[in-house]
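Would you mind keeping the following structure in view while I ask a few things?
With one protein chain held back, the other chains of the complex are shown just where they sit.
Naming follows writing order (A and B), and every chain is counted from residue 1.
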């Protein structure tokens, strides 16, 4: 079992080692994609094994239950298209060999750290893994070494590291409460033990700890009020890295919030965590709506859309009924796939238009039909149109909200969501439709020449969209896994 | 160690820890700020060592040595290297003036005291009673982070937060499990390394480390 549990971490870690040893060359370029496929395969195998009973390994350090397995699948599902697009991106940017090697090591290390985060049995190891993602991605955000990239990297490291330091303070206090509830020292941060003993945890200390944990992990998940790093970092990182960060890193941090909420609900009742999550969620939605209305940069537009979706997830988690939790989990997967496709496409758009300003892109559909189609479909998915996954999950969250007597919150969220939708749709429409520009700035690109994509890049876009559409149409075997994961999260 | 001596040493270490944190707000000279940070690292190491000796736990004493080396030697060394690489040596114009920030520090101490009441109520042992001191340092660290304009001052603010949290961990429960503690220390070290490299890049790109120049990305 230990072997299967360590495989999802080991595969990308080995790939990172290979990049460090051999550099980025012909033979190793596709190693990242291979590792991502291996991770996805291991995740599916784990899901089969761990769907009804949790499995532990590596001396109790790692544990896979249905929720971990599901999160691993999300990581794998987003990592496959993102790593497929990596070689194409580096080739198109004409990256130097040294930078390419670092890109390979850091992206694979980043994926390994995320896998460790969702497999960790203890809150402490989870924290270490999430902070490790910050450190590993810092240089990826600052990859281009420009003024803006350095600025984004600085803000990213400072805000995320201090935000997550708050979470560590929460962990310390929870540890203190746990030791006083006679949880043995070895497992005092293990969440099955914490959940089992939650009723004995001191309410006063636990309340402070939970608030700090939700605020701290919320910072990394891009929830207001500590969201300021997100648009900068996602806007400046290379497209495949943005896809990974927006698609899964936020969700992995949100996974930590979900785990904390289980303990909080058992220790304090549903009230405190619900209030915190509702506040953070609605605030994030409001921030995203306000800043999307005047957005002029399409990568930042996608980043604010991530804040919006994280806010929606927080609202869903706050509602907390079984339907809401199922919808939240499904939304994590759907958003991850759609957002990664959107970011990958935005990378191609950036190369066609030579920047990330919305004004500079006109009539994309005529020039690069595949890129435009991928971007448009992904944005439609993010807006919640059928047949894509987010349609079903958003519907689920709102239905659960009205059913659970939180109609006011669901109503506010719905209004904000409509605002976001309008802003996003108007801007995307302007970018994709209409005649190609004849402006002097775009003259150096022959407007008539259609842009061709490398096959792997095209495959990445299509695969992601197909996955997103598939889960919108039918869940199949995923349904059982989601059911068990919702049970792990205490939704009955 | 007899109880009176233990409490006295504990109190002294906590006092020195807090004092170093407050003095960071007072000084403008970056070299002095780094020295104060190193002094705080020594105080933290002593604090952990006192707790370890009192509990008779060699593991904690070992950790105390490690923490002392990391926070009083390694991190200040890194900071000093970042400083000598160039740039102005003074916090010229903090967003909140020094007299006001000192007053804020006093308020933060009271806030920390109010917030930690449930913690102290759960276990009023001498070590836990000192948790407000550690939390005050955390809050002062946040304040430094928000109000200072130099890249290096911000890093010191981040490290003050981290020192404070480590102190809370040891004062409450003699530390989180060993593997977590190691992971945390490694993460902090790497974060500072990353920030150091970014500082160098920032100097190359902006010609300065005044963070007010970081205003290209905004909506």
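As a working rule, contacts are C-beta pairs under 8 Å (C-beta built on N, C-alpha and C of every residue); 3 or more make two chains touch, one makes a residue touch a chain.
In the analysis below, contacts and distances are computed from a predicted model.
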Per UniProt, the name of the complex member that is left out, chosen from "Magnesium-chelatase 60 kDa subunit", "Branched-chain amino acid transport system permease protein", "Formate hydrogenlyase" or "Iron ABC transporter substrate-binding protein": "Formate hydrogenlyase"
Omitted chain's touching partners, listed by label: B
Residue, one of B:102, B:115, B:190 or B:205, that touches the chain absent here: B:102
Listed residues B:41, B:76, B:132 or B:157, member touching the removed chain: B:132
Sole contact to the chain not displayed, among B:19, B:55, B:78 or B:189: B:19
In chain B, positions touching the absent partner: 3-8, 10-12, 14-16, 18-19, 22, 26, 97-100, 102-103, 105-106, 109-110, 113, 124, 126, 129-130, 132-133, 136
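Everything below uses one rule, namely that only the chains that are shown with their structure count from here on.
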Chain A and chain B: spacing of chain centres that average the CA atoms, whole Å: 31
Residue ranges of chain B touching chain A (in the complex, touch as defined): 115, 117-119, 121-123, 138, 142, 145, 151, 154, 158, 161-162, 165, 168-169, 172-173, 176-177, 179-180, 183-184, 186-187, 190-191, 194-195, 197-198, 201-202, 205-206, 211, 214, 216-217, 219
Chain A to chain B touching residues, read off their complex: 61, 122, 124-125, 127-128, 131-132, 134-135, 138-139, 142, 145-148, 150-155, 157-158, 161-162, 165, 168-169, 171-173, 175-177, 179-180, 185-186, 188-189, 202, 204-205, 207-208, 231-232, 235-236, 291, 294-295, 300
